[in-house]
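A single protein chain has been removed from this complex, and every other one stays in its place.
Just so it is clear, A and B label the chains in written order, and each chain counts residues from 1 on its own.
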Amino acid sequence: METATLTEKVAAKTIPIYIMGKKYEVPETLTIMKAMEHSGYQYIRGCGCRGGVCGACATVYRKAGDYKIYTGLACQTVVEPEMYLTQIPFYPANRAAYDFESAKPTAETVYELYPELFRCVACNSCTKVCPMDVEVLDYISALKRGDLTAAAEISFDCIQCGLCASRCMGEMAQYHMAQVARRLQGGKIAPKAEHLEKMCGEIDAGTFTDVLAEAKKMTVDELKKVYTERELEPHMGADEWTPASNFGLA
Amino acid sequence: MKLGYYPGCTLKTKAANLEKAAMAALDHLGVEYKELSRWNCCGAVFSLTDDDLIHQVAPVRNLIRAAQEGCDTVVTICSQCYNTLARANKLVRENEEKRDTLNRFMTEEPDYNGEVEVVHYLSLLRERVGWEKLREAVANPLTGLKVAPFYGCTLVRPEEVAIDAVDDRILEGFIEALGAEPARFSASRECCGSYQMIAHPEEGIKRAAKVIGAANRSEADALILSCPMCEYNLGTRQREVVAATDGLTEVPTYYFTQLLGVALGLDTDLCRLDLNGPAAQELLVDKKFIAAATV
Partner (left out) sequence: MPYTPELKELIKIVEKTRPERVAKKRNGEEIPFLSLDERKKRLDFHPDFKTEGRRELKVGPSKGYGIAHEIADLLEAGSRVAPEKVNLSEPAYETDVLVIGGGGAGTSAAILASQHGAKVIMATKLRHGDANTMMAEGGIQAASKGHKDSPYYHYLDVMGGGHFTNVPELAETLVTSAPDAIRWLEHLGVNFTKKADGTLETIHGGGTSRKRMHYAADITGAEIMRTIRDEARNLADKIQVLEFSPAVELVLNEHGQCAGAVLYNMETQEYFVVKAKAVILATGGCGRLHIQGFMTTNHYGATADGIVLGYRAGVPVSFLHTVQYHPTGIVFPEQAEGILITEKFRGSGANLVNVEGNQFVNEREPRDVEAASIIKECVHDGLGVPTPTGRLGIWLDSPMIEDLAGEGTVKREFPGKYILYKRFDIDISKEPMLIYPTLHYQNGGLEFKETGETRVPGLFVAGEVGGGIHGANRLMGNSLLDIIVFGRIAGTSASAYIENGVKDGKLTLEHVVKYNAEVAKAGITDGRVAPAIIPNYTEAEVRSRQLTANYIGNVR
């Protein structure tokens, strides 16, 4: 970002970290991801969106003198002195293929695809390890009791990084089960949007063909005029708002 | 007493007919409770097969959830859940070493030292409401209905968590309070056949047949249950059991909570008789306890 970089780059204090057991001195302000790059690593695996939503950079670490396992996303977690880290860019997980069209929106669909669901002993390791603070055990519990809607809601922030599966003593791949639940919820349990269906029908019937053909023929100045004069739906108004003119509407 | 209700998985899926009337009855009887907002499987699926301590994590975590919600008592209806939670609670209370191990394992949760009391719904009725008060609340006495009380295993074994330790006849007391007549029933504490019905069907059927035969001999009109597993073996699969065994006749089965709902005169829909066989509905209609149109 040279357009806004100060001429003298401020030298940040460095701290020691251990990448897979090997010591590196890195600036204390960096994320784990940038610290690894700073140290000379170039990512192929283990790096994706760099914004905390894709699940590519799951990282496991411990701190000196502490038995606990800590987890985080490498792109979101700032380095700490004496942290011992490794990334888990891939973890094998059983995924059952299914035909979504014919799948029934019931718990049995999930049970048949993933009978190992019942291997859960509620040890809660999945929830403890989740870098997104998803209550994994809670959605697994919801699936066991057949509540797909709850499972879909509780698992909504899941980024499918696989850390839960890596720690599961039941050897399950929780996040694949949650994906089935969310799709059944979104596609088959939640009520359909009727207004959407209606609009698709209007478009198929050619309701807007002529008015769009006119618009496409307009000169830039003509277009600017209708653009400027178009009615604006108020920000704070209700969904039911209707424009004064029904020109161009179905 | 602040009462938390722990439902258990099966009551939220297959055994809605065990749950609905029970909870409506508590409202009706003025017993305040709250359903726990976070809970997991009671642990039954695994803890009965192995006594490894990890299997106690699930039930103990549920007791922690109850404590977190400020409950000093947690009630459950499914006898399997009751058994699992109560045994885990007993373990925590009596075995300091194992308790510490469990607490250390669940460092993400507050420590638990057995603060919460686990009670079965029947105990709650007997001790909190009382048979006398229940009798008074009955609007639709089940007069003339002879009911065989089936305890099965998990309400009464092992002895230290048995719910009828007080007078040895908790289900009988319940039946009488509803205005019905308890049948003298020799198989009331037998095993229903449990998972043998799947693993070794012949053995399972033999077990179930013993229970149904005893109910026949007692001349009971109906058999009442408290456990979804017992319901599966004695209710859902009863027709197979009867067909495979000489000299048996079918007998309607109910969860005890369904008869409670009928006797209290609650909305029949709450009793979810649609989940039982048709004979169960017909018997109650014949006896004029419910109207035909409502089922």
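Going forward, a contact is a pair of C-beta atoms (placed from the backbone, for glycine too) under 8 Å apart; a residue touches a chain by one contact, two chains touch by 3 or more.
Everything numeric here is computed off the predicted structure, so don't read it as measured data.
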When the whole complex is taken into account, which chains on show are touched by the absent chain? A
What is the set of chain A residues that contact the non-displayed chain in the whole complex? 1-6, 8-10, 12, 29-31, 34, 37-40, 42-45, 47-54, 56, 75-78, 95, 97-100, 152, 156-157, 159-160, 179-180, 182-188, 190-200, 202-203, 207-208, 211-212, 215-216, 220, 223-224, 226-227, 230-233, 235, 239-243, 248-250
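Just so we're on the same page, only the chains that are shown with their structure count from here on.
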Measuring from the mean C-alpha position of chain A to the mean C-alpha position of chain B, what distance in angstrom results? 42
What residues on chain B touch chain A, complex-wise? 7-9, 12-13, 38-41, 43, 45-46, 54-55, 57-58, 61, 105-106, 108-109
Which residues of chain A touch chain B in their complex? 107, 118, 120-124, 127-128, 135, 137-138, 140-141, 144-147, 169
